[in-house]
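Note that one protein chain is taken out, while the other chains of the complex remain in position.
Coming up: chain A.
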Amino acid sequence: MDDIDARYEVPRTADFIRSRAYTRVALQFPDEMLRDAAAVARALRRELAGGGGGGVKLFVMADTAYNSCCVDEVGASHIDAQCVVHYGHACMSPTSNLPAFFVFGKMPLDTNACGRSLLECSRESDKHILVLYGLEYAHAIDDLKAVVAELYKSHSGSVEVQYADVLCSVMSPSSAAEREHDQSDGNTHSNDVSIQSDGVATFVNNCCNVEGSKRKYNLGGLTWSTPIDDNMEDYVYYLVEKAKDANIIGILVGTLGVAGYLHIIEQMKYLIKAAGKKSYTLVMGRPNSAKLANFPECEVFVYVSCAQTALLDSKEFLAPVITPFEAVLAFTRGREWTGEYLLDFKDLITTEKPEISNKTEEARFSFIKGGYVEDSCTEGKEEQSETSLALAEVTEKALSIRNLNNDAVLYQGGANSAIDYLKARSYRGLTGEYEGPAPDSVLTGRTGRAAGYNHETTKSAQ
């Protein structure tokens, strides 16, 4: 029991609940901590009861729809909770409605061994060391700092060691005025970061040309700053170029909790439309290759999610997945990439709608195709619909679509909308030639789950 109390910071949690006088509290557990959920809830209830906070209703939530790192506000609102206590690793994305309290859990850490290996590391390479860590080790960081300082003193090391900091452990909805932390300068670094949860994470900054300014990063609840490095995220650059060529874009909704997600989705839609492309909004939980391949007409997907899950390895996917930031780069004409990189879409949210230059001077040059390409313009279509000949023109277009090479539409991204794509498919469902006009009699269908219908299980049992 004590173990649970300490590991899950039960007393601190109880204090938090009591201090704000919440009566309905949701406890959100990630899968790996689920087995302790009952014990934690019990301990918390006991603690609350002991401190005069009886009558607080606790609910355990599990199997989060998107990612257990985000606060599941939708789930919590089902039970009308006033606050969410989030256990385990968190991405610290701001919530939109509910306040949240984060408990990272505590994992044991051998600070001495850790400090020694840090020293080892700095001896081998003359580079700066940045210490990143899983949030479950946050409790041990002060100890580690002391150990390292001690070791360096005795070994007269001069190499600088930097530590990431934990942002905060309490979060209020972002609409509230008192934001507990300042995130004005939140450029986030991406793929060079490695968070190792097996002990200590060392991030060796691979760039040594220290320039005057420093860049501040925050990711996964950690925040740190390093000198600017000019390394290009090359693969991302390729994706941006590829997205520029896409005609149909799927917007994947990867979160229902992060503050401003609705806004950014709207903004994406607007941006895509302004670029003369077609967008479809899809909600599918955590994307995987099978789910995305159900929408083969989309040539690129924009994944709107919390910063920590934003980067997906889209190598195995039929179409690349990009972040909203990359989408902004790709779909805004004449915008050049300056090397900065934003994962958190809240930095992208603009209150005003982006201005569209109505007529561009030059055709767009595609580096994927190696020549000029022009995006089909949706503005033209809208104008046409005003005229009285609209129907005739639409029919004319429908006719011209039929002349197209279906292969090009299906496999080379020649479609302008999902309708084009579906029309090009070789299989168009059952033909209308039924034998008799009389409908068949009603039959009992199959029952059970698709993984094994009832009659199927019996068959395999035989």
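Quick note on the criterion: a contact is a pair of C-beta atoms (placed from the backbone, for glycine too) under 8 Å apart; a residue touches a chain by one contact, two chains touch by 3 or more; residues count from 1.
Here is the rule we go by: contacts and distances are computed from a predicted model.
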item	value
Missing subunit (named according to UniProt) among the choices "Nuclear cap-binding protein subunit 1 isoform X2", "Tr-type G domain-containing protein", "glutathione transferase" or "GPI-anchor transamidase"	"Tr-type G domain-containing protein"
Touching residue (missing chain; options A:236, A:271 or A:302)	A:236
Hidden-chain contact residue, picked from the options A:79, A:113 or A:293	A:293
Chain not shown, touching residues in chain A	230-238, 241, 288-296, 316, 318, 336-339, 361-363, 365, 367-374, 376-377, 380, 400, 403-405, 407-408, 410-412, 425-427, 450-451
